[in-house]
Every structure is written in structure tokens, then in C-alpha cells.
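First the structure, then my questions, so here it is.
Excluded from the complex is one protein chain; the other protein chains are retained at their positions.
== subunit A ==
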Amino acid sequence: MTTALEVASAVRDPELPVLTLADLGVLRDVSEEDGRVVVTITPTYSGCPAIDEMGADLRRSLKSAGYSEVEVRLSLSPAWTTDWISAEGRSKLAAAGIAPPARIGPSVAGPVPLNLVPPSRQVACPQCGSPNTSEISRFGSTACKALRRCNACAEPFEHVKEI
């Protein structure tokens, strides 16, 4: 029998199916208590509509692997950050044509800085590799992605935006 952790780690994200929940960093804990599996996940954004499906997928996968009692818990703190996307997850995103987020490091204390112009980030085009890209919209097809275009090869692409 595969361990509960292995089963839960292999479940894919419903909106970014190239990533597993472990790659995305939303799988926070898997433990077994009295023959019951308790899985803790955290939402990427407060309104992430995929969170219910993640729970349903985890329950289904664990049950078909032989774990009859599964509880999925939600954790909000510490809040998810794109820094939790694993190195492997970043490579998988890039291979799928989605630019991975830059690392932002721990949040600093004090007032949140106001950006009157979009911050100029060096996001390389996942198609041709050119660093010459620009943001079309900060908000894309899912809460966690922005839409960009490459000024060299003219391809539009998605970018998992830093949070």
C-alpha cells in the first residue's frame, strides 16, 4: 500500500493540472490519526473556487488507495505564497508554457508599498526565452495568473504572479 502522503502528494491541481498539490505548495500536512487520514490544505487566494474540488479529489484518491476515512482540513495561516511552489513545480510550469513566479522572500513589516506603475519584472518568455516581455493584464484566467506578451516572438503567455 502506498502511504497516504504519497497518494495525497500525487493529486493534481484542478486548474494547473501540470502541477501536483505538493508542487503548488498548497498541501500543508498529511497525517494518520487512529486509522483516519487527515489532510490539511491551504487556498491560494481567499476566493479560490478550486479549493472544494481539491478536497474532493484528495478524498477520492485516498479512498481508492484504501484509506476509508479521510478528513480534509483547511488552513489559512500562514498564508500561501508563490515561494512555496517547488523547484520541480517551477520547471513543470515553464515546460507547459506558463512563466513561473519570481521568488519574493519573506514579507517585510510596515505599510504595504503602493505601486503607481506596474512593477517592471523581468519575466522571460516561456516560448522563446526572451526577457523582453510586457504585462497585458494583472488578472488572468485564474486568480493566480497574469497575462503577458512576448515582445520578441509576439506570443501571449500566462505568468503565475507573485504573491
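Keep this in mind: a contact is a pair of C-beta atoms (placed from the backbone, for glycine too) under 8 Å apart; a residue touches a chain by one contact, two chains touch by 3 or more; residues count from 1.
Going forward, contacts and distances are computed from a predicted model.
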Chain left out of the displayed complex - its UniProt protein name, from "glycine dehydrogenase (aminomethyl-transferring)", "Ring-1,2-phenylacetyl-CoA epoxidase subunit PaaC", "Transglutaminase family protein" or "MxaC protein": "Ring-1,2-phenylacetyl-CoA epoxidase subunit PaaC"
Sole residue of A:A10, A:A95, A:I136 or A:A154 that reaches the chain not shown, by the stated touch rule: A:I136
Subunit A residues that touch the omitted chain in the full complex: 14, 40, 43, 45-53, 55-56, 60, 72-81, 111-112, 114-118, 136-141, 143, 147, 161, 163
